[in-house]
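Selected chains from the complex are presented in situ; the others are not included.
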Amino acid sequence: MTQLFRPGGRSATMLRPIRLTPGYVGTAEGSVLIEAGNTRVLCNATIEAGVPGWMRNSGRGWVTAEYGMLPRATLTRTARESERGKVGGRTHEIQRLIGRSLRAVVDMKALGERTVILDCDVLQADGGTRTAAISGACVALAIALDKLVLAGTLKASPLKQMVAATSVGIVDGHVLLDLAYEEDSRATVDMNVVMLADGGLVETQATAEKDSYSRSELNAMLDLAEAGIREMLVLQTEALKAGTAV
Amino acid sequence: MTQLFRPGGRSATMLRPIRLTPGYVGTAEGSVLIEAGNTRVLCNATIEAGVPGWMRNSGRGWVTAEYGMLPRATLTRTARESERGKVGGRTHEIQRLIGRSLRAVVDMKALGERTVILDCDVLQADGGTRTAAISGACVALAIALDKLVLAGTLKASPLKQMVAATSVGIVDGHVLLDLAYEEDSRATVDMNVVMLADGGLVETQATAEKDSYSRSELNAMLDLAEAGIREMLVLQTEALKAGTAV
């Protein structure tokens, strides 16, 4: 195992500097810019009347997500999916993950026949965009649902609790929290964890492309992820208070 | 917790009856029909010269997968993706999972600049199609690579070891192995595990839509999955021997 060196002198168990800017755009019901180091994701929540056809007359709401990346979010330009005429597999995989994670914290009965769309657009990418998107989207969602309460449309927010996410991985034999792109590209194992404020797990996905991992490695990654997510949950709550103050 | 009842009198820790039919079609380099209860997936391996553009002149090979479902694999007909003009998110997610899983067992340097495409087409769906596809595709891959050896193109098979997969989940409070569709649709947690013959984990994905899960539940699911995958690894080896006998 080589000695650990992380950019910015970070230790293995530290998150990158996180910044949450509520109200980043004024056009959306809920809006947050989340920055994790150099990763920047704009999360906007839209609430629309009605639900998809297969849910109609169920009295229940729906939450879905879309994920995009600006062409120059990356160091070499990526062609627009609109130009290629189709949404790629990676995009599909990520937006399904975001959607499932956010559905875990909404009381669909209380939401009623409304659809919340969470648009997560990556302005700059440096690893961990999907987990940043989940953490940011939850704040945007909370803001948007609070507005429904403020407007008197709903009596209470259908948000049951907060959800946040982070990535962990094994790089050069070290278990690391919140991988930046350069670390992620060298990782032998890469894991995304989505956890509720009450500690319940919503998604755990651990993937090995270069090597396999053992149960004890999986447990070490989970321990680290849970600690990181707890930090993120605190930051989300602070951002929501700040956002309300404004 | 309600008392457990599974169709066919299966216990919580039993796989459905598995049948592997090597050589199901004669047109492909490697072909297997895998049946797990009423789930039937036809897995065909194709070996083509050359690799995708971004890998050219690396001296290394590539393994990828495509997944499809016949319109009437399901109880209500699903429109063809060719008619809708695009591949859906679920399909993308699944074929990326299959591709990653199979890449874990191939020595790309030994394969050389060749691409293996694993086509996994679901003829009938009753839950667990993606894990059946992985287990079946590995057999089709092994057969196709053996043919390269037989033909004298390669000195030894680039297959490092076998890989197999299964699903586990929590239904009505019971941790169950190898969920059928009806069980899967009622599950509060659904998990797919991909494991190597040497016990190394390649993918673990545990998803909760209706509820969250604890670390101990995650461990119980993993224990069960590992046992199920070990059974599947034995069946794969038997099928390969039978296939060679033919």
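Just so it is clear, A and B label the chains in written order, and each chain counts residues from 1 on its own.
Following the convention adopted for this analysis, contacts are C-beta pairs under 8 Å (C-beta built on N, C-alpha and C of every residue); 3 or more make two chains touch, one makes a residue touch a chain.
Only a predicted model underlies this, so the values are computations on that prediction, with no experimental measurement involved.
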Total copies in the full complex, given that 2 are placed here: 6
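Everything below uses one rule, namely that only the chains that are shown with their structure count from here on.
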Euclidean distance of C-alpha centroids - chain A vs chain B, Å: 28
Partner chain A, residues of chain B touching it in the complex: 86-90, 92-93, 95-96, 100, 103-104, 195-196, 198-209, 211-215, 218, 222
